[in-house]
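Yeah, one chain of the complex is gone here, protein chain that is, but the others are all in their spots.
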Amino acid sequence: MLTCESLTVAYDTTPILRNVDLTVEDGEIVGIMGKNGAGKTTLMKALIGLLDLREGTITYEGTDVTGVASNERARLGIGYIPQGRDVFPDLTVEQNLLIGESINADDDDPSYDLVYEYFPILKERASQTAGTLSGGQQQMLAIGRALVGNPDLLLLDEPSEGIQPSIVDRISEDMRTINRELGTTILFVEQNLGVIRGMANRCYAMKRGEIVDELTGSMLDNENQIANYLAV
Amino acid sequence: MEENAHSLGEVEKKTVNTVETDQKSRNNVRQLDPSSRNRREFLAASAAAAGTVLAGCSGSTSGILGGSSDDEAVTLGILEDRSGNFALNGTPKYNASMLAVEEFNEEGGILDKEIETFTPDPQSDNSRYQELTRQAIQRENVDALWAGYSSATRETIRPIVDRNEQLYFYTTQYEGGVCDQYTFCMGATARQQLGSVFPYMVEEFGSNVYTIAADYNFGQLSADWVRVLADETDANIMDEEFIPLSVTDFGSTINNIQETDPDFVMALLVGQNHTSFWNQRTSAGLDIPMGTSTVMAQGYQHQRLDPPAMADVYGGFNYMQEIPTDRNQSFRERYYEKFPDADYINEEAVNNYFSIKMYAEAAEAVGSTDQADIIEELESGVNVSAPEGDISLQGSIHHMTHNMRVFRCDEEHNITVEAQEMIPEQFLSETVGADLTEKDETTQYVPANFYEEANTTQ
Amino acid sequence: MSGTRDPAVRQSPAVRATGSDTDTLLQTDGVTKRFGGFTAIDGIDFGVNTAELRCLIGPNGAGKSTLLKLITGQHSVTDGEVYYRGEGITDLLPHERVDRGIGMKFQVPSVFDDLTAAGNLRLPLQRVVTNGDLAARVQEALDRVGLSDRADTHASELSHGEQQHLEIGMAVALDPDLLLLDEPVAGLSMEERNDIADLVTALNGDGIAFVVIEHDIDFVARIADEVTVLHQGAVFREGPIEQIRTDEKVRRIYLGGD
Amino acid sequence: MNPFNLFFQFADSFAFIVLSAVGLAVIFGMMGVINLGHGEFIMIGAYGTTLVANAGAPLVAAMIVGVIVTAVFGFLVERTIVSGAAINWVAERTLGRSVIEPLYDRLLDSMVATWAIGLILTQGVRIVFGNSIPQLNTPLGSIQYGGFSYSVYRLVLSLVAVCVLVGLYAVFTHTKFGVRARATIQDPETARSLGVNTDEMYTTTFVIGSALAGLTGALYAPSLTVVPSMGTSFLVEAFVAVVVGGPSVLFGTTLSGGLLGAINALFTNLYGTFFGQIAMLLTAILVIRLLSNGLTGLVETVRDRKVGE
Partner (left out) sequence: MGPASAFDRARAPFEGPNTAGNTRGFWIGFLAVFAVLLIYPLLFGAYAASNAAQFLFSAILGLSLCFVWGYAGILSFGQVVFYGIAGYTFGLLSLNFGSALVTTLALPAAVAIATLGAFVLGYFMFYGEVRDVYVTILTLVVTLVLYTFMGQTAGSEWTIGSVALGGFNGMPAIPNLTLGVDESALRLSGATFYWFTLLSLAVIYLGLRALVNGRFGYTMVAVREDEDRTQMLGYDVRRVKLLVFVIGGALAGFAGVLYATWGNYINPDVFGITFASIPVVWVTVGGRRSLLGAIVATVAIEWFRQQLAVTGSQYAIVVVGALLLAVVLVLPEGVVPWMRARLRNRSEHPQSTDSTGVVE
């Protein structure tokens, strides 16, 4: 579904990503783990098209999308859930969701009911401005916003960041359900051990802008090996 | 009255050269300081003073590499706005000047020399006027200068004109009082314009007056004159209101007038923003007659605005292109033949036209373009045949006795002449008692210094 | 007020405010900051002792950078007080706090791109060096942060690590007693991190107190005496690094692991 | 002082301030572009309306044409100058590189560029249409009250001003375009990553701002003198209102229209038009000095304090 070859991204002269290769198959949940500053968010932004590549190609569903603008990538069916509180704070919850409708141009039937089913709190708060939601609720809104347009691929940037552990667990669970029930492919970056183990079918490890390892199947059960790539 | 105007038109051909008969008024020939005759000398002196320090040379204004001017032609400097805020008023002035020059050149020019013109566009910008006036005088060596629409412009360049002892014609109708040995004011003054329309209004509509005036010199001084005239005609100024030039909304003014309920309004408004008043007063249903010395004859509002915006407006002017005389008819035809797309011939345009003619006749009379001689000749008091009629220059005060008319604009914006009278400029000659043939001055007198009434802002 | 703070660690702000505790350099008392409807800092009491090296950790959005900006005065507090050496500085402007000895290094290296490395260092130095040779002092400062051979390079052309060094050098040039560093090693290589760690430790040894925001726990462990964990705008834990590192709750909210 | 006069003058002043400012406010608030040529955009609307009405079209139709002409003009300006897209498109095909940096969020450069546009427009219109064109009459006549009469049309204008504010509120809160445009302004990167064509949002916003300027010109065409230099008479009020209003565009414009309109009407009534203007400008200076985020900033600060309590 998504293939990246030798992605290199640099701010001015300092490279942030170096020769990143990765693939995501249809229906998978793939994690990318790494510490702060490993280049995870940069990778996500490069994938959605917010950062220009210095080198490399990105192929989405067989099409080369390397030079395609991010809004066009979204319209091809990629839903992006940015890091932290990147909801539109002055718009209401409902208006935030409305922005997500632009995702996946092939599908013009927005799934508000589905979103409200997963996150009933959003329905409750529909007319409240997003800036007044708690961190966890904002994260749910960001996910809901990407889901409304029925994306084929979700890019999820650190879903656990700044959020209560209990809510983090719930979000992991929801993502798995979405993947199972809707068949949505998910690529996420994370540094929370629990989230990685709870969600990923497969996982890449990143360090200083490079993919240094790939963990599959039973390797993911080895907590120590994962922790090795993370902060502690 | 229209009969009268008509008959004035018929004497046109007889009026051309009456210079000899006026020689008697030259009994006070000024003793000109020989050095002041050379208007360039001060420049040369200053250049030399400093120049000698460095090089010990350079006694001429043009410098080593500077060119000298061609004395074969008569050069007229005509600085009129063709862009910027005053383009509406400046363009007809420019056109009429060009018409006059063309007519003279077809007849062989002045003193058998072709008339050349220096006609930059000062773009309604007073700084530009300063530069261009200097350039006209010092580099182009113009023999006479016509420049500027607004009083502000005139005051901007008058110091330059005076320092260079340059013959200058200012042709706009204005507030009056300029008493300047180098400046000839060709337009009617506020006292002349108001002196024609105000008594008429009092006579026709009653003696209770409300004045609205532009809050700048012209408006302030015109309002002073209204007060003076009210005193003379026993009229009563109920209230007066000064409106900044930037104001476009007249709601409160209209309400104030209604609250005061005068017999008529003197509207001394100026500029494009104030033109909005007429539409607004009509749509607000204010139907009190209005007298003016400013609108229609300059900015042809009666042609630009849709009727009945200018209904029942009475103006005191020396000229509107609607004057029904043969002479004016023929002038109009010549003008529109040369400028078929022109909008309107305003008061100022005609003043430019006749003053160029007057200059030419004076030059022919003295036989040279020497400016001091021409000023002397003009100060002797000359007559000129103008599109408005035969009029004369009051030599001692550099102003014109004008053929003033009261024009009325009706519901359909047709213009009729309601009254007509020759009115001399009296403020300088009678009230101030100025005489430029006796005493050299470069001042502007204001009514406040001579009239009690003018001094009391209400 | 957050109830998670260990009350034994610090005295009450009131005592501090009188200056009776000479060891306390900086103390916030119930500081709160709201943006729009959002509460970024929620009634924090946070203190630093003289010559202490304290690290501030916590998830993104926990309010770490905001807290530093409240201390420097770049943000005004919505509520609460800030004391420095027992003096209330809540209403002072940033430059007045700098004059009292508080220095700051920003999150993103924010050197002045249009100036050279020497020009950048000249900026703080020209304030304090009123007589004597400014050029010599600039050279000295360049030496200290290891940028002597890059003196005439425009700051925008320096490497990321060099910019971090330069910025710390600028802050140090003013002889601060307290230096606030916001993510000094983000985006740096291991080698560069070690350099910065050495620099910070050395400066701390000279008596400068530090508050360092950092995600790299190895780096934190290498330099810090004490660690404060912020979470959702409040102090979540405070204590020595070893204790924090093994704290179950801290691991859950931030460091990861079950 | 007559209370009815005061009310009507307030309505007049409010309408003038709001209508002068609203196009500028949308473009400034939404795009970070200061359009110093705003007055000339208004002038285009007025010229369009007057010329079409003079050709015999009914006034309302002429006004619609005036708005459309200005909107189209705004579109061209946005494509060629503000975003530089059209010029860059040509340059990329001829020079092989783009030559223009978009003016979004380059406040000062955008001021200089749009000032130049205004300069060209004023003189360009003068060259093409001359110094004056035949003016329109104010429709709808007057109503009488006591010894006073008021232009009905000017009253209608104040209603239109309110409708424009309400309409804009509706567009920016209740339509997909409006929500997307606001999202673009708040966080263009995220909006783009969610499939919003932010370029299109900018263009459309600029066109709406231009159309509003055109509307102002169209509405005032029958009431003011339509000349090439008429734009400057709107500029001061527009700037003052936008700055006094603060960052929240619609709310701010409404508030500043109300405050400045009231000050203007009151002082005009008490001391005359000159003091009305001066009082208004001094109020503006004081508001800017005392409230760095304008009137909406004040409202927000009060709200934050309340949350804290």
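We just call them A, B, C and D in the order they show up, numbering each chain from 1.
As a convention for this text, a residue touches a chain if its C-beta (ideal position, glycine included) is under 8 Å from a C-beta of that chain, and two chains touch if they have at least 3 such contacts.
Please read these numbers as outputs of a predicted model, since none were measured by experiment.
Just so you know, the chain we are not showing touches B, C, D across the whole complex.
When you scan D:I127, D:L159 or D:L270 for touch with the missing chain, the hit is D:I127. Considering the full assembly, C:L93 is the residue among C:L93, C:A136 or C:A202 that touches the omitted chain. Residue positions on chain B in contact with the hidden chain: 42-44, 46-47, 49-51, 54-55, 57-58, 60-66, 82-84, 119-123, 125-128, 130-132, 134-135, 138-139, 150-152, 155-156, 158-160, 163, 215-217, 219-221, 242, 244-246, 442, 446, 448, 455, 457, in rising order. In the full complex, the hidden chain is touched by chain D at residues 34, 81, 84, 87, 99-101, 106-109, 111-113, 115-120, 122-124, 126-127, 232, 235-236, 239-240, 243, 274, 277-278, 281-282, 284-285, 288-290, 292.
Chain C residues in contact with the hidden partner, per the touch definition given at the top, are 72, 74, 93-96, 98-99, 103-104, 106, 110, 112-116, 119, 122-124, 126-127, 170-171, 174.
Note that only the chains that are shown with their structure count from here on.
Innermost chain of the displayed assembly, by C-alpha centre distance to the whole-protein C-alpha centre, is D. Chain B and chain C have Cα centroids separated by 75 Å.
Note on chain placement: the centre of chain A and the centre of chain D lie 41 Å apart, centres being C-alpha means. With each centre defined as the average position of its C-alpha atoms, the distance from chain A to chain C rounds to 32 Å.
The residues of chain A that reach two or more other chains are 89, listed in rising order. Within the complex, the chain A residues that touch chain C are 12-14, 16, 35-37, 83-85, 89, 129, 131-132, 135, 158, 161-165, 191-194, 208, 223, 227, 230-232. The part of chain A that touches chain D in the complex is made up of residues 45, 48-50, 69-71, 74-75, 79-80, 82, 86, 88-91, 95-96, 98-105, 145-146, 149. Remark: chain C residues 36-38, 59-62, 156, 159-160, 186-187, 189, 215-217, 232, 245, 251-253, 255-258 touch chain A in the complex.
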